[in-house]
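As you look at this complex, bear in mind that one protein chain is not there, while each of the others sits in place.
Letters A and B mark the chains in the order given here, with residues in each chain numbered from 1 onward.
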Amino acid sequence: MSLRAYIIARILMTIPMILILLTLVFLVMRVLPGNPVIAIVGMKASPEYIKKLEHQLGLDKPLWQQYIDYLADLLRGDLGKSMIWGKRPVIQEIMDHFPATLELTIGGFLVSVLLGLATGMVAGIRSGGKLDASMRIYSIVVYSLFIPLLGMMLQLVFGVWLHLLPVGGRIDPGLEPPTITGLYVLDSILSLKMDSLANSLAHLALPSFTLGLVLSGIYTRLVRSSLIEVLGQDFIRACKARGLLGRSILFKHALKNALIPILTMMGLQFALLLAGAVLTETTFSWPGMGTFLVERITYRDFTTIQGSIVFYALFVALVSLVVDLVYAYIDPRIRY
Amino acid sequence: MRTFNFSRLLNSVREAGLDGYMMVIGIIIISVVLIMAVFAEFIAPYDPIKTVGMPVTPPSPEFPWGTDTIGRDVFSRVVYGSRTIMIVILMSTALSMAVGIPLGLLSGYVGGLLDRTLSLIMDSIYAFPGLILAIAVAAMLGPGIYNTSISLAVVYIPTYFRMVRGQVLSLREQLFVEAARALGATDLRILRKYIFPNVFFIIAVVFSLNVADAILTEAGLSFLGLSVSAPTPDWGFDLKNGQRYFLSGKWWPVVFPGIMIILLALGFGLLGEGLNKILGQKEVR
Partner (left out) sequence: MLLEVKDLHVYYYTKRGVVRAVEGVSFQLDHAEIMGIVGESGSGKSTLGLAIMNLVPSPGRIVKGSIRLEGKDLTKMSEKELRKVRGKEVAMVFQDPMTSLDPLMRIGDQIVETILAHEDLSKEEARKRALELLEEVGISKDRFNDYPHQLSGGMRQRVMIAMAVSLNPKLIIADEPTTALDVIVQDQIMELFSKLRDEFGVAIILISHDLALELEVSDKIGVMYAGWLVELSSSGELAENPLNPYTRELLKAIPNVELEEQKLVSIPGSPPDLHDPPHGCRFHPRCPDAMQVCYREEPPTKVVDGRLVKCWLYGR
């Protein structure tokens, strides 16, 4: 199969996944026992008001009609309008908050990959030994660390005691770089504002570390087992027989081969990052999708909740698609 | 049978090395929390939902773990909180298993279009961030122990489904199923007699690791205020309540419930890890 055929097939495969996720969201939002409107306004609202809201949201139509409308709206890129505060289009609200989440997620991802690579490589090279056992315990313990508690501890130590890093927020007011991508770090670099860059990195440090540390344990395991498998393969022995440097065997040959199976699992890792980001954001008052979603849940902003979940679903599908395409690009064996 | 050979048990744990110790530590942690949950009335010195002292009193002989933001005894709330989380976890796990395992068995055994459809659905749910799915369901269902259990159950159905299905598929290929079929065993008998016992061990491992994860998800939900409703003692929610005083040095309303969350998740994680290695090795032998 050529690379192009593979890409097309893979994109087509994403469609059922998206459809299932969208249907799932619809089921959760509309069919679950309980009337969303009552969930919104509470039991005590007057029947007329409930009727009015139901009509406004299209909830008085038959279910299949609602489903069609829902998909049709989505196809047009319409996620509806917020039910509170100026009733802005949900998609705009999301776009205000999503870059913050993306920035945090990337930060957490980098931290978890770096920590996971380091610990996993140590464990893999020293497999069976004391260091290996320690790394195994590291991976279990770290995964159990409850993000809010870990985050608060770090705030206390690095923010309050040591005064090294800010304890919350994305950037100090007034230092925001001009919006280009919405990622403050990137925008600061693009607009050459060094004080913004330093400030946003300082704000990013603790949340990224919290998120990354907790998820690094997964990479520890993945890297370890994958590396052990590769190190046992014939071509590594062949590399040694060719007199290559141990270092270059490890990094150029073993590690590269070990990372390929890990790459295929990145999509699922990313879902974990997004979930962890919700708790991290809430702990660090990080103005991203997570804090936004939780806030709107307390205000019972039904359309925004639905829109955000839909957005998450689409984003997850997109990431898994991209991961697979990158995999196809990197692994020469898959193309033919 | 009455004389339980303790030294032999200790020996086999020692033989299993790190895995054995991990398993034992996990079991100890889980047992302690279970005892707290079952005997909360006897262990907790105070009523967990009554104000019994000044707000945020530091730990003292009177209040060993201090009091929370409205003067309730933190220790008593933590003890009763173990009951809340245990009930939610047990109910949600039972529910996910009750849905995931039969569907997985069916899907793996029947195969064909049904299998492909179910797998696609389950894989899609599995790919979705668990906590966010739980948040969506919880937001629609509202607070409460039952609703929280359902929210968590939805998240973990695919895990059990995938695991059981995978096991059935691999076992299906194995000879003894073929042999049994040849002898005229009915499909149901094959499922019950040959496939299920094999699947059972894997379930034990996946169960432990899954519960570890579910504990963190439950705590996360309740930290976000989306789990049980207000006065009920709940670790994640109590931690959230203490957050605004934490950075001014009043650590006890946060740290004690937080540590419990971590310990309990760790307990199940260690148990699952240990089991996995020990059972896995048995298989090889």
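Convention: contacts are C-beta pairs under 8 Å (C-beta built on N, C-alpha and C of every residue); 3 or more make two chains touch, one makes a residue touch a chain.
Remember, it's a predicted structure, so these values are computed and weren't measured experimentally.
For the omitted chain, the shown partners it touches in the full complex are A. From the options A:244, A:268 or A:325, the residue with contact to the chain not on display is A:244. Only one residue in the set A:136, A:170, A:224 or A:253 touches the chain that does not appear here, and it is A:253.
Interface note: of A:49, A:161, A:235 or A:251, the residue touching the hidden chain in the full complex is A:235. Residues of chain A in contact with the chain left out of this view: 233-235, 237-246, 248, 252-253, 256-257, 260, 331-333, 336.
By definition in this document, only the chains that are shown with their structure count from here on.
As a whole-number value, the distance joining the C-alpha centres of chain A and chain B reads 23 Å.
Contact residues on chain A toward chain B in their complex (touch as defined above): 16-17, 20-21, 24-25, 28-29, 32-34, 36, 39, 133, 136-137, 140-141, 143-149, 152, 155-156, 159-160, 167, 267-268, 271-272, 274-276, 278-279, 282-283, 293-294, 297-298, 305, 309, 312-313, 316-317, 320.
Note for the complex: chain B touches chain A at residues 18, 22, 120-121, 123-133, 135-137, 139-142, 212, 216, 219-220, 223-226, 236, 239-240, 243, 246-247, 249, 251, 254-255, 258-259, 261-263, 265-266, 269-270, 273.
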